[in-house]
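Heads up: the structure comes next, in structure tokens.
Removed from the display is one protein chain of the complex; every other protein chain stays in position.
And now, chain A:
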Amino acid sequence: MVLELHVWGPGFSLPSIDAQCLATIAYFSLAVPKDSWVLVASSDPTVSPTHELPALKNGSTWVSRFRNIVDYLRQYSNGAWDLDRDLSALEKADSIAFSSFVESRTQALLDLSLYVTSQNYYNSTSPAYGAILQWPNQWIIPPQLHDAAKSRTEPLGLSSLDLEEMEQQQKRDHSAAIAAGRIPQNFIRRPRETVSGLLGRTSQQNQFRLEALTAELFQPLEEALGDKTNFLSGQAARSSLDCLAVGYLSLALVPDLPHKWLRNSMQRKAPRLSQHIDRMRRELYGTVNVSDAFSSSGGSSLPWQAPDRARLVTVGTTLLNSLADATPILKDIRLNNRLRETAEASDSGLSPVESQSLAAYARGQSKDTLLSIATVIGGVAALLGYMVHVGVFSAQEEGEEEDHEQEHTRDYEDQEAEVQLPESVNVSDFLGVNTAAL
């Protein structure tokens, strides 16, 4: 049986655009013989029942996430495809701790660099996704990933890397100025922020924070690597930790982004680590073009298999799903259903008691949602009933007619005023130039 590894497609000349997928590819190319697996750039999480990539398909069994796939490979091959089998107890502990460290810290920095930093997202990441995704996913998935990355990095307080956020803040300030000053909207000077100007300012604000974040990640890794050829001491062979590191850190090192703060600080703070990662990713991945993934017979070192083209049914369900996920109340119901489905599925790995309690919990949640819908409907109905009872509507209708008549006369006045405007208003008054001085 040939194992199928489904991943996000290639980007930035790496075989995948996602760190977990890169790590899994590295593990496969080190551990699994080349004729026993194929790599499918399906780039669609819905191919697997868990809605996650990377996902490994073996017959009818699906396994997702790096760690689960590594565990599955160990069981499937009776330990033959286990890169960690020769580790001592202390090395095993180190491997667990460093893996968790690399995953959590690097993910935050990658989120900041690839998604939250606006120029990088709009000029590099989003087009890269556009190249590997099919219609309509290319319009649906990148914004979802963008939002997820933003919410993950929110606690770090670096939202000023995000130009969109800044613009919204400006708009709020702007409308506050209008409300406060009663100044006609057209005459408020709107400062045009240039990108370089913004960067100049934000980079000063963020510099210290980013320095600290990158130093926290790179210094321990540089120290752990030392002069060795891999992370864990005393081992000639590479372990799963090396795979994870090359997966995550090559996304920090390789992409050629407009705003290169992550790559620069990695090369500056951890020169040995950078060289090591660069060497490893050349050896394991080579240089990948997007077209390699979609033509099965390529000169690439990886066993690519072209993904199935999307059928009409798949496109339809994708559209329906994204529509449903965008609808407020429906979204909650669907989220709970997703939890319940995975709990009740027999191969979810939960014990019967656990899955029962999880399913019961999810059912309770959907009851809550229905209850809240009912409450809202009841409340609105009560309000409407009260308004009818008091006679608000009839009173308002009369009032509206009067308003209409008044509006007609007002419209004429408005037009006259606007015609007069250019002649009589001195623009410099509003721009703050002192006319008396003239």
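Here is the rule we go by: a residue touches a chain if its C-beta (ideal position, glycine included) is under 8 Å from a C-beta of that chain, and two chains touch if they have at least 3 such contacts; residues count from 1.
Just so it is clear, contacts and distances are computed from a predicted model.
Trainee: Look at the options "DNA-directed RNA polymerase II subunit RPB3", "EKC/KEOPS complex subunit CGI121", "Mitochondrial outer membrane protein" or "Dolichol-phosphate mannosyltransferase subunit 1" and return the one that UniProt uses as the protein name of the missing chain.
Mentor: Per the UniProt record, that chain is "Mitochondrial outer membrane protein".
Trainee: Looking beyond the chains shown, say which of A:68, A:134, A:267 or A:322 touches the absent one.
Mentor: A:68
Trainee: Among A:36, A:75, A:104 or A:317, which one touches the chain that has been omitted from the display?
Mentor: Once the missing chain is taken into account, the touching residue is A:104.
Trainee: If you put the missing chain back, which residues of chain A would it touch?
Mentor: Given the touch definition above, chain A has residues 45, 50-52, 65, 67-68, 89-90, 92-94, 96-98, 100-101, 103-105, 107, 148, 151-152, 182, 184, 216, 219-220, 223-224, 338-339, 342-343, 348-350, 354, 357-358, 360-361, 364, 368, 387, 390, 392, 395-396, 399, 410, 413-414, 417, 420, 424-426, 435, 438 touching the missing chain.
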